[in-house]
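All protein chains of the complex are present and in place, except for one that has been dropped.
Read from first to last, the chains carry the letters A and B; within each, the first residue is number 1.
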Amino acid sequence: MRRLALEKLNLERWVEPARRPVRYGTLALALLLPAILAGNNYFILVLCLIGIYLLVVTGLDILYGFSGQVSLGHAAFFGIGAYVSAMASTDLGISVWLSMVLAVIAGVIVGAILAWPSVKLVHHFLALVTIGFGEIVRLLFLNSREVTGGFEGIGNIPAPSVGGFELDSYSRYYYLVLVFVVAGMVVKRNLRNSTWGRKLVAVRENATAAEAFGIPLLSTRTIAFAISAAYGALGGALYAHLISYISPGSFTFNHSTLFLTMVLIGGYGTVWGPIVGVTTLTLLTEYGQRFEQYQGVFFGLAIIIVVAAMPRGIVGSLEDIYADHLRQKSHRGGRGATVVATTEEVDDG
Amino acid sequence: MEAFVRLVIAGLMAGSVYALVGLSFSFVYKGTNLINWAQGEWFMLGGFVGFTVLEVFHFPFWSAIVIAAIVIFLAGFGVYRLLVHRMVQRGAKLLDVLLATIGLSILLQNVAMLIWGTSVRSVPPLLKGTLSLGAIIVPRQYMIIFFTTVVAVALLYTFMQRTDFGTAMRAAADNPYAARVVGIPEHLVNATTWGIGAAIAGIAGVMVAPIFGAYFFLGLTVGIKGFAAAVVGGFGRPYGALAGGLILGVVETLGAAYISSAWKDGFAMAVLVLFLLLRPHGLFRAEAFD
Partner (left out) sequence: MKRIMMLVLASLLLLTACGDSEDSSTTEAVSDGETTTTQGTDTTAPATETTAPEAEAEPVVFGFFGPLTGPTAQAGNALLHGAELRVKELNESGGILGRPVELVTCDDKSEPEDGVTCVQRLIDQDGVDAIVGTLHSPIISATAPIVGENEVPMVGAGTGVAWCNEGHEYVWRETANSDANAAAIKQALQESDWSNLGVLYQNDDYGASGAESLEAIEGIEVVASETYNPADRDYSGQIIKLLGADLDVIAVWGLGDTLGPVTNQLRQQGWDGPIIGAEGYTLPEVVEVAGENVDGVIFASLYYIPEEAAAYPEENVRAFLESYVAEFGELPASDNAYRAYDGATILAYAMEQAGSVDGSAVKDAINAISGLEGLAGTFDYATGGCEGIQTSKLWEYEGTSVTPYGQ
C-alpha cells in the first residue's frame, strides 16, 4: 500500500529538478550564515567545528563508505595533522599554509604506511589494527614531552593569514573551513563517479571477484586509506589553528568512535550523509545538555538502532526508498524495462 | 631475579584476565561466526554484580560468582534474542553486528554509570593476604584468577568438542541450513552461546573485582586487550585465547617494568599490530583474510 501511494506521488518529478537548486541553495546558505549570525561568535565557532569534523568524517566515509574498511583510529590522523601543523608553525616558525600542507603530507604518508600491510585484513581485524594504531599515536603525543609538549600540549598556535589579512576571527576562519569542506566534497563526488571510485566499490562488494577482474586490491585500498588520512590530517590542522591550543586529550579512542558514528548515522557512501551525521550529532551534544547523564545512553542506543534498522544511515535509507520507488515504477511500466536506477548511479547532489 | 619472577607472575595474572575475556570473544565467534564487541562490558558488569551481591546484600563470595554468571548469561542471551537475531534474519553480516555491538558497549557503559555511579566500587577478596615463596610475594587472589582461567579454558574446550550441545553449536556455526535440517534449533543454540560467552566474561569480572575494583570504564581497555588476546592466539580457538592473553599480559608487564611504564598500553597494542600485520592467523592458525 505504501508503495502504491509513493508511486502515485511521482517523486522523481520533484526530486530530480530539485537537486541542483538544493545543492546551490545550501551552498548559498552556508555562505550567508556568518552574516545571518552576525556577531554571535559562539554559533560561528560551532559551525567551524562542524565543518572541521565534516572534513574528517567525509574522509572516513571515503574509506568506509566507498571501500568498506572500518577505521576506529581516525582520531590519530586528526591528531597527526594537528600536531604536525602546530609544531611546524610554532617551533619551526614555518608559515601556517605551509604547515598545513606538511600536515596533509604527513597524514598521507602515515596512512599509506598503515594501509599497505593491513588492506588485506578482514573487517574486525582491520578495526583492531586501527585501534592499536590510534592508541600508539596518542601515547606518542603524550609521552614525547620535548617534541610535542606531552601532557602540556602546544599553545599559541598562530592563525593563518591571506596576504596581510589575518584570519583571526571565527567568521573569517569559517570561510576558510568552508572552502576546504566544499572542495573536499566535490573531490569526493568526483572520486565516486570516477573509474577509480567504481573500482573501490567493486572491491568493497566482492574483493575476490574484483581481483579476478584485474582490479589491484592492494593499491586501490591503499590509496583510499591515504586519501582518507589526508582529509583527517587537514581537519586536524584546521582544528589546531582554530582553537590555537592542542593536547593529547583531543585525540582519543572516543573521538575515533564519534567519527565512525557520524558516518553510520548520516549514511555512508553519500555526499550528504556525513553532513547529516555531523550536524545531527553536534547539535545533539550541544543542545542535549539538559540530558547530561543520559547522553551516553542515547548515543549508544542511537548507534544500535541505526545499524540494526537503518544500516545505510539516514541519507542512505532515504536514497533506498527513492531508488525502490523508481525501480517499482519502471517495473510497472511494463516495457520489460531492464534499466533500473541503482543507488550507485543516482546522483545524490 | 626475584623481581623478574614476580613480574612474570603478575603478567600471567593480568594475562589470565585478558585470556578469559578473549575466550569469551572466541567462543562467541566459534559458535555463531559473529563478534560481540561488548564482551568487555560483560566483564565490567560482572564486577558490579559482584559488588552488589557482596557489599549490598552481603552474600558470600561463591554466590557472587554464581549470581553474576546467571545474570550476565541472561543478559547475553537477551541481547542475542532481541537484537542480533533480528539483524541476522534481515541479512546482517558480521560487520553490521560488530558495529551494533559497539553501540551496545557504549550503552552498557553509561547504564552502569547511571546505576552504580562514577566512583570505583571495592570488593573484598576471596583469599586475603599473600603467599610467600622465598622473596617472591604473590597475592593469593592471583592464584584464583589463574586457576579459574585454566579451568575455564579446559572446560570450554571439552564442552565444545565432547558434549552434544557443543557439537550442536559447532554444527550451527559451520552450516546453519544443514543444522536446521537436522533439527538443531539454531537460534536457540546461538542465543545460548552468546549467553555463555557473556557469562565467562562476567565471571572474570567478579574474580578480578577485588584487585581492580568495579568501575564503569573498565570494560573498554580490558575488552580491547581481550579481543587482542583472542586474535593473537588465533581467533576462535580457546587455547589460543589463553596463550594470547598470557603473552599479552607478560609482555605488557615486563615492558612496563624494563622499558617504560608510560608505554605500557603501547606494548600490548604493538604486539597486536605486529601479529595482525605479520601473522594474522594468530599462533594457532585461524581465518584472517577476506
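Here, a contact is a pair of C-beta atoms (placed from the backbone, for glycine too) under 8 Å apart; a residue touches a chain by one contact, two chains touch by 3 or more.
Computed from a prediction, not measured in an experiment: that's the story for all the values here.
Checked against the full complex, the one of A:147, A:162 or A:283 touching the unshown chain is A:283.
The residue touching the chain not shown here, chosen from A:22, A:147, A:183 or A:309, is A:22. Set against the missing chain, the residues B:70, B:120, B:143 or B:283 yield one that touches it, B:120.
Contact between chain A and the absent chain runs through residues 11, 14-15, 18-19, 22, 25-26, 29, 33, 36-37, 40-43, 45-47, 49, 142-143, 150-153, 155-156, 243-247, 249-250, 272, 275-276, 279, 283, 285-287, 289-290, 292-293, 295-296, 315, 318-319, 321-322, 325, 348-349.
Residues touching the missing chain, restricted to chain B, are 3, 6-7, 10-11, 13-14, 17, 117-122, 130, 137, 139, 211-213, 215, 217-218, 220-221, 252-258, 261-262, 264-265 (touch as defined at the top).
By definition in this document, only the chains that are shown with their structure count from here on.
With centres taken as mean Cα positions, chain B sits 33 Å from chain A. Those residues of chain A that touch chain B in the shared complex are 70, 117-118, 120-125, 127-129, 131-133, 135-136, 139, 142-143, 207-208, 253, 257, 260, 264, 293-297, 299-308, 311.
Chain B makes touch with chain A in their complex at residues 35, 83, 86-87, 92, 94-96, 98-100, 102-111, 113-114, 220, 224, 227-228, 231, 260, 262-263, 265-266, 269-270, 272-273, 276-277, 280, 287-290.
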